[in-house]
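For this view, one protein chain was removed and the others were kept in their places.
Presenting subunit A:
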Amino acid sequence: MTSSPLEMVVIGGGLVGSTLAWGLARAGLQTTVLDGADLDPRASRANFALVWVQGKGVGKPAYALWSKASAERWPQLAAALLEDTGIDVSLNQNGGFSFALDPLELETWQAEMQDIVRETNGRAAPFEVLSGAETRDRLPFVGPDVVGSIYSPLDGHVNALRLFRALHMGMKKRNVDYRAGYPIERIEPVRDGFRLTGPKGTLVAQRIVLAAGLDNNRLAEMVGLHAPMKRSKGQILVTEKCAPFFDYTSATMRQTDEGGVMIGDSEETHTAAHATNQDISAVLANRAVRTFPVLGDLNIVRSWTGQRVKPLDGLPIYEQSAAHPGAFIAVCHSGVTLAANHALVVAPQIAAGALSHGLAAFGSQRFHASQTA
């Protein structure tokens, strides 16, 4: 059977792949998404839904500014998704707090925030450092154990499930050919593009974007790219739905638009298992209740874990293969925060055929450099 090669294939239909595919389709490309199996580790179905800038990019000013830019672009993404799909992803950017439970913690965070400001020549997202009393002035239900907080007005959150649905509806609306259960095992560069092979057969694509989450590690090497990852498991607890009481967000706790309180931000780096860890649940819950004693009365109704998609140094990887310029890769551990950049900046650049100089800091050469340094 001969068929003409597909114009653009995105491998992976998680948050990163769907965001890019929607952006590529908006840029006018006939786009196909080949997604894996339901039992794959899928960070996009497990995340905490923050659009979070605070504290990101210590020692990596490019990342601090890239995250900030995405948070600033988020209203534009939310509006475009609403227009395309009628789905309101409930973006709330009233700002985010980090609540410190001991003075050293507050000092450390403050120093990191100041480092970021310095390293970005003052262009980093703004923030305030609040004492315990000042924190309780703004949020009277914060507990006495909170010694202070950092508040940054740019931080926010969305409804992650609706975001995912909106992206998939948006893809449909823009005629993206999305194929579930279509894992790719092998990529071979060929004369007119790339031959993609998996259990469902073989396809040829003129251009490809690797957006396969953790599997990028393996696929990247097949097209002259490099995506070293580390393990990072996160755990989340969800309470019963409550009347609205916390109209901001925080790195460890947020109230969803529908009322449930999500408690999260654990990190385990030594396990690939999916079971939730009771000890970690206890630590998460304990910290949450010390911060917000009112949570002590609530029932936890759900908990889950997810494997983050975490490049070795925590920064995203965006790169075009030098050896096979039709191949691009996008990997990141904050796919919600960066979604606006992915849809509105990265996708149009890929569509146009090259990544801008602005993205050079996120190429994989940095891993070679750090190995030889």
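Heads up, the rule we're going with is that contacts are C-beta pairs under 8 Å (C-beta built on N, C-alpha and C of every residue); 3 or more make two chains touch, one makes a residue touch a chain; residues count from 1.
Everything below uses one rule, namely that contacts and distances are computed from a predicted model.
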Chain not displayed: protein name in its UniProt record ("Acyl-CoA dehydrogenase", "Transport permease protein", "CDGSH iron-sulfur domain-containing protein" or "(2Fe-2S)-binding protein"): "(2Fe-2S)-binding protein"
Touching the absent chain when the full complex is considered, from A:27, A:242, A:289 or A:361: A:242
Which of A:58, A:147 or A:294 contacts the chain that the document leaves out: A:294
Touching residues on subunit A - with respect to the absent chain: 141, 240-245, 258-259, 294-295, 297-299, 301
